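Missing here: one protein chain of the complex. Every other protein chain is in place.
Right, chain A next:
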Amino acid sequence: MVPALVSAFQQGNAMHDQNELSGVIAKLRNKLSKSLHPIFIDSIPGDNFYKGLTEVTLRSCTRTFRLHTESFHEDDAKYDIDYESSLKLLQLFENLRGVGLGDGPAVRAFARAIEEAIVQFVQSNWMGVDWDDRTPVITSLMIWVDKALAPFIKRAVSALTGVANPSMDEEVKRWTDLAVSWLGRSRIANLFTYICRWPESQGAILDIKGYIKTPEARKYLTVNFQQDVERRLLHAGATTKHILDIYMIIIQAFTTIDTRGVLLDNVSRPIRKYLKSRTDTARIIIASMLADLADESIRSSPDVSRAIADEMAKPIAPASDIHRHAPDLDFDNMAYQPQPTDASPDFRRADSSDAIAHLLSLYDKEQFVSVLRNILGEHLLRSTADVHLERETRLLELFKSRFGDDKLQACDVMLQDIANSRRLTRKILESAAFAHTDGGALTAQILSAFFWPELRDDEFRVPPPVQDLLAKYAEGFEQHQNMMKLKWIPALGRATVELVFEDRVVSESVPPWVASVVYAFDGGDAANPVAKSIEQLAEELEMEEPLVRNAVAFWASKQVLEESASTPGLYTVIEVLAEEGTRGKAPAAQAQEEVSAVKTAQDVFEENMDTYKAFIVAMVTNMGSMPLARILMMLKMALPGGFNFGETELRGCLQSMVEESTLVQNGDSYGVKR
């Protein structure tokens, strides 16, 4: 360095011209700084300088953009910056440039700090989810980058590099993209929480919509959300109702951010798969569709999803036929769009955005229809005379529009049956045979057994007066209906019982067997009450013992019957209620009261077990041993009415056959024992 300086002075001496002198000085200074600045750069540890400058710049940015502020009442305040802090930083940058530290590491440190500042801004209160107005904040983020961040960066860069007015359009665009993607990512990280708080979280969901413009972003969303769902929703602790509720929201939310439905399709796959594996899904869906929202008790029922019931209350959007059947063959469709690129191969375009369609595509038509039949049957049998069947008709129409008329014929007949029975009952009761009796107390429902699901058919004796009424009714029916015969199913009814005691009146609406049991105690008085044992009752009423027990337990809980203290097993009527004491010990046997009118799938399965076993034996005898899946398929085909159970049930059945040593198991294959 010294020789260089000396030579410069020597040159300076050689020239005497004033003008040239200033030029020389400038040159000299230039040369000096050129030689000096590397010394500065070399003499400071680069890494520490970079880190320190980043830290300082970031702190200054935090103050400049007031990232940690708690007060954000004025809406436009987020675009304002704290000039004092920004000026201090600019001064620092000027000074750095003055000593030649403005390039290289300083610019990099600044860029790094800005990046971090953007992240912090996105996570700050300024960019909080708008829970009240439910509007996205993504626009205001873009404005912030444009109005607040970009000018600041420009000034800082010119302070660092000395370029007066750097053209930074390219960079600003990059900062904007960066800010948007950070916002999108931070929203996606909490997406599941937002979904749970829908619709207040609509703003956050719309922020995501602004983010997912690239395939990568969409992929990021799908993967992350699927992980969240797996972890937080699809576990044994979540009730099916809850999962269905969330699924309904997911459908709504994802249709909002992606109208083509590809994201929804991708995201909902695991949920749908999981829902299918739950046995009560179809039942809850149908039950929710039939639910009456006005009824308070139904709202809190564990079997009714609010979201589905709400959705059903909306008008039905008719699905257009052409689009559904062959979307690609509709040459007049001016709105045609090719399949989105990120769709999975079996993606089907959802032509309507309504959530019900998604739910109904969860299962095969047949499965849904058979569940619908069961639930509708139960529902109709419970319905009282004054219900107008509007909801049921509506649901049926909905199913028809999705599944076609032919599948729902049985349900049609069921509705028709209920309507017809009302008319017929009125007619019969008006006829002469009922003129002198209390016929008004009897209503009957005439069901076409062929179309109804399998019903409870426990036989027992009903009280003689009721028997008389029924006989008369049957007679009237035969006159009106071409001598067709009625077969009564006493187990399905409902009876209103009024019991008059010496000191009180008990009035209950109970199933007929319960009424029959209490009628058997008729005739005694306080001094000489009727006493009967369970076995006696079962014999007298020709009723199965479990039903008798159920009924006796019910009446005991109502303090009508009690087990006699002297002879256990004998029940007597409590004619006069003791003052205290007995009142306290009413057992809580009421829970057993609700016995379903329609047989459950499990009942049906166990009842037909022998048939299934005969089929399976014949199958493997004739065709050699075969795997479970093939047996299942063959059963579905060969059994009249199909085999409406899954592998789990079948496996149980096969196992029991192996234990009975009718079959031998070999891996997954079952064969006949030789």
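Just so it is clear, a contact is a pair of C-beta atoms (placed from the backbone, for glycine too) under 8 Å apart; a residue touches a chain by one contact, two chains touch by 3 or more; residues count from 1.
Operating definition for what follows: contacts and distances are computed from a predicted model.
Asks: From the names "Signal recognition particle receptor subunit beta", "Distal membrane-arm assembly complex protein 2", "Cullin N-terminal domain-containing protein" or "Ubiquitin-conjugating enzyme E2 2", which one matches the UniProt record for the unseen chain?
Replies: Hidden chain identified via UniProt as "Ubiquitin-conjugating enzyme E2 2".
Asks: Of A:32, A:172, A:470 or A:577, which one is in contact with the hidden chain?
Replies: Spelled out, the listed residue whose C-beta touches the missing chain is A:470.
Asks: Taking the entire complex into account, which one of A:123, A:256, A:420 or A:572 touches the absent chain?
Replies: Of all options in A:123, A:256, A:420 or A:572, contact with the hidden chain holds for A:420.
Asks: Quick one: say which of A:577, A:604, A:634 or A:664 touches the chain that got left out.
Replies: Residue touching the chain left out of view: A:634.
Asks: Specify the residue from the set A:381, A:429 or A:537 that touches the hidden chain.
Replies: Going through A:381, A:429 or A:537 one by one, A:381 is the residue touching the chain not shown.
Asks: Which residue among A:105, A:453 or A:512 touches the omitted chain?
Replies: The single option touching the absent chain is A:512.
Asks: I need the residue numbers on chain A that touch the omitted chain, in ascending order.
Replies: Its contact residues with the unshown chain are 381, 409, 412-413, 416-417, 420, 441-451, 455, 462, 466, 469-470, 474, 477, 481-482, 484-490, 492-496, 512, 515, 611, 614-615, 617-619, 621-626, 630, 633-634, 637-638, 640.
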